[in-house]
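The complex appears here without one of its protein chains, the remainder shown in place.
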Amino acid sequence: MTTLPSGGPRKTHVIPLFLFLLFLLTIPFWAFSLGTGSFSDLITIRLSDDSVPQRMPAARFLHDKHTKALADKGCAECHPAEKEKFVFKFKRAKDAGYEAEKKMYHDNCIGCHQERNDRRETAGPLASDCRLCHGRDSKYQSSALPFGMDKSLHFRHEISPSIPLTPIQANGQENEKDWRCGRCHHEYDPTLEKTIYVKGKESTCRYCHLAENIETARSFQAVAHEDCINCHLSLKTKNKKTGPQECAGCHSAEKQSQIEIIKEIPRIRRNQPDSALLSLWLAETVESGNPSPRFMKAVAFDHKTHEAKTEHCYTCHHASMESCGKCHTRTGTEKSKYTRLETAMHKSSSMTSCLGCHETRMTDKNCAGCHAQMKNQSFSDNNCGKCHSVEKDTLLPVPGDSQAPKKIADTSITARKAALSIKLENSIPEKDIPENVTISIMKNTYEGATFPHRKIVNSLAERIGENRLAAHFHDNAKTLCAGCHHHSSVSLTPPACASCHGLNPMAESGPRPGLKGAYHGQCIRCHQEMGIQKPAATDCTACHQLKETTAKLSLQVSE
Amino acid sequence: MGITRRQFFGWMSAAIGSQMVFRPDAKAASTHYFTGYADSMGVLHDISRCIGCRKCEAACNQVNDLPRPERPFDDLTIMENHRRPHADTYTIVNKFTLPGVDAPIYVKKQCNHCQEPACVSACFVKALKKTKTGAVEYDASLCVGCRYCMIACPFNIPAYEYDNAFTPEVTKCTLCQPRIENGKLPGCVEICPKEALTFGTREKLIELARQRIRNYPDRYIHHIYGEHEMGGTSWLYLSPAPFADLGMREDLGVTPAPALTSGALAAVPVVVSLWIVFLTGIHAISKRKEQTAEKEKQAAIDEILMVQQEKLNKTVAQLKEKAKSEQAAAVKQEVEKALAAAEKDADQADSASDHPGNQEEK
Partner (left out) sequence: MAHPTPRAKTLFTPFNVITGIILLAGAVLTVLRFTKGIGAVTNLDDNNPWGIWIGFDLLCGVALAAGGYVTCAACYIFGLKKFRCAVRPAILTAFLGYALVVLALHYDVGRPWRLPYPIFFSQGTSSLLFEVALCVFLYLSVLFLEFTPAAFEWLNWRRARHIIGKISLVLVIFGIILSTLHQSSLGALFLIVPSKLHPLWHSGYIAVYFFISSIFAGMAMVIFEHAIVDRFLHDEIDEEHHIESNTVALGFARSAAFLMMGYLMIQAIGIAIDNDWHYLATGWGLWYLFEMIGFVAIPALVYAVGVREHNIRLLQWTSGWVVFGIILNRMNISLVAFNWQLPSDQRYFPSFPEIMTTVFIVTIGIVAFKWIATRMPVLHVHPDFPDDH
């Protein structure tokens, strides 16, 4: 920048230029202003009417910091109480509209900060520090983790001595005391115009308490905070064992990891079935007394086992505790958004469908070695009979009582369980599994590779272990062989890899890899997927020695 | 000052004219477009299969007779830093460790052998050619060493032998063109243990890539890099992670490089023809203006001259008249004077001879 003209223009135009340079100098500072810090108690204040265009970004504050600072004054300092319960809104029980709320926040937050400041106590931002609350930068980031009740926590609440037992209302009278379910679970009774506890009707809060407030129910977030924390607070005042009352207690990663977990949890008692016979035509059949020849074989569903394998009821019962067929009918209903039962059970992208959930199990380390290499199967490739196994004949003569389908399911499940076995020795004699195999069909730079074939087979079987899902689908232990010896029919003498995989791979030969690619692909990907660190994929000599005739540094590339 | 204005308008029209012809989308209005040579070859790099063994680098070094590197090819720590091809390395494998992904991802980098290469269209001596086999071939015997190909390459591939004073060359992957012609696979493809590289016709490779995505929908990003990038490349890529995270730019667009410059090139003959017309036209106009001005000046001068002449003539005539009358008056006076004198004389000498005054009057 040397040739700024002297004389006339310099006087007049130096100023904007100077300002420009100054502006340029500020660029690095923008970067520095972006501090970091993440908090599980970072709360963004959202006023009730968000349709008002806002000039400033929403204010944020650290809730636990305030709880701590006002510990001696308690929640009442900020939150009004209604029916002995704190309302977790700031200084108000009901929303008051944008302007009123804005004023209230400003007056009270800054007012309190100012008072403390005047008393020379530590205080938050004052009237002139707008941007400290209404900051746009990412100095504060929320690290709050979502939190929900898992089976263990649910059980701990069931057996907590701090929670009083609830009387059960039956026939309008209190007659029996049960566990503590009624402390939380409730139903709305339109005749009594209030919520009551109904035994056997418990369901997840989320069915009614949705993501947003609606006319008939508060949002799930509001419920979880108001009801949980108020209960915890009340127990605390009674000096009883209680749960967390501050943000971090549920939402920080650290505290979440400290929550006590109970391993052995009895089944939830809600009169749910142990098993169910899933078939759309069942009702029709029972009515007509004549099973239609058109219907798919029924599925004997082991409800009890699935309960143990899932964390929540709503993992499958995503919208209601009713049976699936209630909404997912033959044609679908408005409530099911016209998703038919067939789709609901088989849609592989849905985690609430049988197929969708089962497919994720294949990504388990113990399974992925083989399954990650198998191409995505279209639905029609699946063996329907694996699940649709209840023979129509077993329904004949059509049972008269309503418990009959359940009995049939039970029978089917028991039989199925008994048949489950993946013990290798039961199906393949050890002598039929070659102990070591040497691949030497295309020695080039390296010698042939010898690998412990039997050890690998045994290891696969071992890894599957007692997994009943795996056992169910690998009904024949020879299925395991197909993990590597794929595409040919299961046999103790599978064809050699080279029968299909050629030596010179070209795109023209189709999707099948060449022999070298097939071997390396299968071995290395299986090791990678199953988390077997050794040998490293790039440690060539761990599997095959370098040929002595090969010059140390040269590779055998065809000349 | 009207002169400068004229000048300004002239240049303004020039500017507007060239804006019109240099329009970026000013392409020949034709429905023809090039989709690559039929049956041209390429390589599909399945990034999800690559284990980062650097065997391809070693094979490339060997088949191209490149100098042995300082650090051997089985030293995998070299991949800690991201590299690019250089004068003595036509291909390299880079390692990417992505947040949230346990295993590192390895990506091979080399000339992509574009369908319509930027380097080929940029070369001003045709030292680079796209061959029908798919390879972008370099002819060192023509290369001047301007390095515009390196500027033009959107993938930053061509390298230069800066330290060679007398016969420096641009270097890049050749797709092993000589090997292909002999029915062999490119060195890297042949050596790859994992078949992370598949050689074949580009059409087949695209089919194959689609099939892999269909068969393993969870393994791949559902995009074949190189199918459309920069108008398509002979090397194609399948990846388990977003390409942008693997050092492969996704913002290159799908316009083949030649299309970026075709408008400017097409403007050349137009500028030449129009400028000849414009410039001679403007010259003629200014010349004519000059002549007209000259003529007008002459006419004005003539007119002034004429008026002056007339005036002069008039004055002369007046003067003449005046002179005449004055003369007449003077004569009369003189005559009278003379008569008076003669009378006097006559009075003085009645009997004298002839009068001289009469003679004078004649």
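The chains carry the letters A and B, assigned in the order they are written, with residues numbered from 1 in each.
Here is the rule we go by: a contact is a pair of C-beta atoms (placed from the backbone, for glycine too) under 8 Å apart; a residue touches a chain by one contact, two chains touch by 3 or more.
Predicted model, so just to flag it, every value in this text is computed and none were measured.
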Determine which one of B:Phe73, B:Tyr106, B:Tyr160 or B:Phe199 touches the chain that has been left out. B:Tyr160
With the missing chain put back, which residues of chain B would touch it? List them for me. 1, 3-4, 6-8, 10-12, 14-15, 18-19, 22-25, 84-87, 118, 120-127, 142-148, 150-152, 154, 156, 158-169, 249, 251-253, 257-258, 260-261, 263-265, 267-268, 271-272, 275-276, 279-280, 282-283, 286-287, 289-290
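Keep in mind that, in the parts below, only the chains that are shown with their structure count from here on.
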Could you work out how far the Cα centre of chain A sits from that of chain B, in whole Å? 58
Chain B-touching residues of chain A, taken from the complex the two chains share: 372, 375-376, 504-508, 510-511, 513-514, 516-518, 520-521, 524-525, 528, 537-538, 540, 553-555, 557-558
Seen from chain B, its contact residues with chain A in the complex are 44, 49, 51-55, 58-59, 62-63, 68, 72-73, 76, 103, 184-185, 187, 190-195, 198-201, 204-205, 207-208, 211-212, 214-219
